[in-house]
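Right, one structure below, let's go through it.
Excluded from the complex is one protein chain; the other protein chains are retained at their positions.
Letters are used for the chains, namely A and B, taken in the order the chains are written, and counting of residues starts over at 1 for each.
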Amino acid sequence: MKMVLLEVRDLKMYYRAFGGWIRAVDGISFELERGSTLGLVGESGCGKSSVGLSLLKLLPPTAKFMSGEILFDGTDLLNLCPEDIRKIRWKRISMIFQNAMNALDPVKKVGDQLMEALTVNVNVRKDEAKKKAVELFERVGLSADRMNSYPHELSGGMKQRVIIAMALVCNPELIIADEPTTALDVVVQDQIMQLILELKEKFNLSIIFISHSASVIAETCERICVMYGGKIVEQADVRSIFKSPYHPYTISLFYSYPSIVGEVKKLISLPGAPPNLLNPPAGCRFAPRCPIAKKVCKAEEPPKFEVKKGHYSHCHFAMELDVRKIQSMLEGLT
Amino acid sequence: MSIEIIVKANNLSKHYMIKKGIWSFLGGGKGFTIKAVDQINFEIMRGEIFGLAGESGSGKTTTGRMLALLEKPTYGSIIFEGTDLASLKGKELKHFRRKVQMIFQDPYESLDPRLKIYDSIYEALAIHSIGSSKQERTKIIKETLENVGLSPPEEFLNRYPHELSGGQRQRASIARAIVLKPKFIIADEPVSMIDTSVCAGILNLMMKLRSTMNVTYIFITHDLAIARYICDRLAIMYQGKIRELGHTEDVINKPLHPYTKILLSSVPIPDPGFKRQRIRIPGEWDIFYNQMGCKFHGRCPNANEKCTKEEPELREILPEHWVACHLYAF
Partner (left out) sequence: MVLAKIRMFWLEYRRDRMAVFGLALVVFFAFIAILAPFITPYDPWSFVSQALSPPSQKNLFGTDKLGRDVFSRVIWGTRVSFIFGLGAATISGLIGIILGAIPAYYGGWLDDLLSRIYEFILVIPTIFLLILIIAMFGSSIYFSMAVVGLTMWPYLARIMRAQVLSLKSKAYVQASIGLGASGIRTLFKHIIPNGIQPVIANITIQIAYAILTEAGLSFLGLGDTTQVSWGQILYWGHLHIASAWWNTVFPGLAIALLALGFTLIGDGINNTLNPKMRESR
């Protein structure tokens, strides 16, 4: 039987800014089953990291939850007091932050930094912490003598492994991995992806994978949410969406990056820019750049269509979409 | 169509003497040499896009900088349109600077933050005294901005780099380079720091410029999927040496060098149904190797006795397909 670990319902989280609110997360809903992987994909600035940070309630003071629920194992995190959040944060949900490997303290040994994370989060004595740290290092594929290294003595891949070890200190149930392989070389990127998936199998972790790369998401996730301008525009099982996407944005995203296999197709580059989240367009946020947009798109927000079982699209024309046609239209635009 | 060689590298090498600093923990107290680029040879034909791929630290940028004369080779020579670059001075050097341009990796650093886009491009025209009046130069600048997809140009002329997105900045850098109508462009990972969804536009722009302006490119990338999309021929570098060289489709579809095979098997595929064959790699991939024989043998799944002793040479194993590996040495 499948069990839902996390359910996000109509989450809205805005940042206060000069001249209004930045609608970084604007009405997002998804479910994550225990032991499964979910991918958030979209171009930078679409709100992926903001979703991740909202789940941990690790937001700057300018951020505000406007509505919605984050049900983690049945409890709404938005209703919890800071004290109770701390019991969940890092202990049951942890995060691999974007660029974290460059934020390691340059003057402390990585082993010490890991032990610090241990003693802060788990009540352990120094010698126990040491033992646990060695164990964690081995778990992420680092030899224990690397504990005495400083960050600059490690390669990018090794630093990312240290970061993963830190996320594992409390044996969490859910890990949010925000662009964990970006900025790594291809071989190392692949190894890190594999490591995360191995850890997931071994410890029955649930993972939210954030990436701007459709390829990485295709290989790591079971379910995928495509985000555009603070909203989820399409949501489906990964096989279903790659077989037949049901949103014009998803189509443009999938054909915007080349692949190493298959025939070489002309890449699509969308003209225009992503919406300004301080003052997003009315109706469908993709309408200004959409090749098939009609009047209704600029006036009304598209509803959620279930195009197939478990495959949702937020496009007025989701039910009558012709992928080939859109693809050639997009090619014409580039 | 006759094939004309525009650039030729002969035993091109760049060695850095490291005296102290962060490398000292590797070499002990005394200095040692990093062979960033070590005796590489290649020819680039006019009109082609020649790819240079490999992981970071393999010497791609150093090679590019030497081709742009931003760095002097330690050994070897570069012949550009028949002239040895080492001999260039004064007027000829300036002429070379006009014909060869470089596009840099980091769009956030490649434009002077204090100058408006207009002034950054204007500088190129002023240096080479192109255009007789300010109006004429402004006209050229506008046309160029239009040409790289920054339109309407009026909207971009007076903006500062920080007011543009990464993709737009990279387009502005390209504008600054092509305003001189160069013959050869060295593009150093021009899309590696911008969003995947924006990068298609830059790649398509570069291909368009090739056909409209007849530029030749050397395209540096660590991403083989991008190399496959844009390059006609591809050289794979590892630790300062070219390990494999051939037509892109040959290198990607029929790789010969074990290193190329590992790289290719690590590229994620945007198709959940596709099951990649990963190659198992002995030892830690991340560790810095610098030893005798083939420098790749410590990571190579196929290494044999000979690999630990002798450095293999780059040889033409199949027609127009070169590889430096002892596995093909008979």
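Please note the rule applied: a residue touches a chain if its C-beta (ideal position, glycine included) is under 8 Å from a C-beta of that chain, and two chains touch if they have at least 3 such contacts.
A quick note: this is a predicted structure, and the numbers were derived from the prediction, not measured.
S.K.: May I ask you to name the displayed chains that the omitted chain touches in the full complex?
M.R.: The undisplayed chain, in the complete complex, is in contact with B.
S.K.: Pick from B:K60, B:K142 or B:R176: which residue touches the chain that isn't shown?
M.R.: Of the listed residues, the one touching the omitted chain is B:R176.
S.K.: Of B:F32, B:Y160 or B:Y328, which residue touches the hidden chain?
M.R.: If we include the chain that is not displayed, B:Y160 is the one touching it.
S.K.: Just to verify: which one of B:D84, B:D112, B:E143 or B:E316 makes contact with the chain not shown?
M.R.: B:D112
S.K.: For the chain not shown, which residue from B:K94, B:K139, B:K254 or B:R278 touches it across the whole complex?
M.R.: B:K94
S.K.: So which bits of subunit B touch the chain we can't see?
M.R.: 65, 68-70, 93-94, 97-98, 100-102, 104-106, 109-114, 116, 123-124, 127-128, 160, 173, 176, 180
We take it that only the chains that are shown with their structure count from here on.
S.K.: Help me check something: in the complex, which residues belonging to subunit A touch subunit B?
M.R.: Subunit A reaches subunit B through residues 43-44, 152-158, 185-191, 193-194, 212-216, 218-219, 238-239, 242, 252-254, 256-262, 264, 266-270, 273, 334.
S.K.: Of all residues in subunit B, which touch subunit A in the complex?
M.R.: Residues 22, 25, 55-56, 165, 195-201, 203-204, 222-226, 228-229, 252, 262-264, 266-274, 276, 278, 281, 285-288 of subunit B touch subunit A in their complex.
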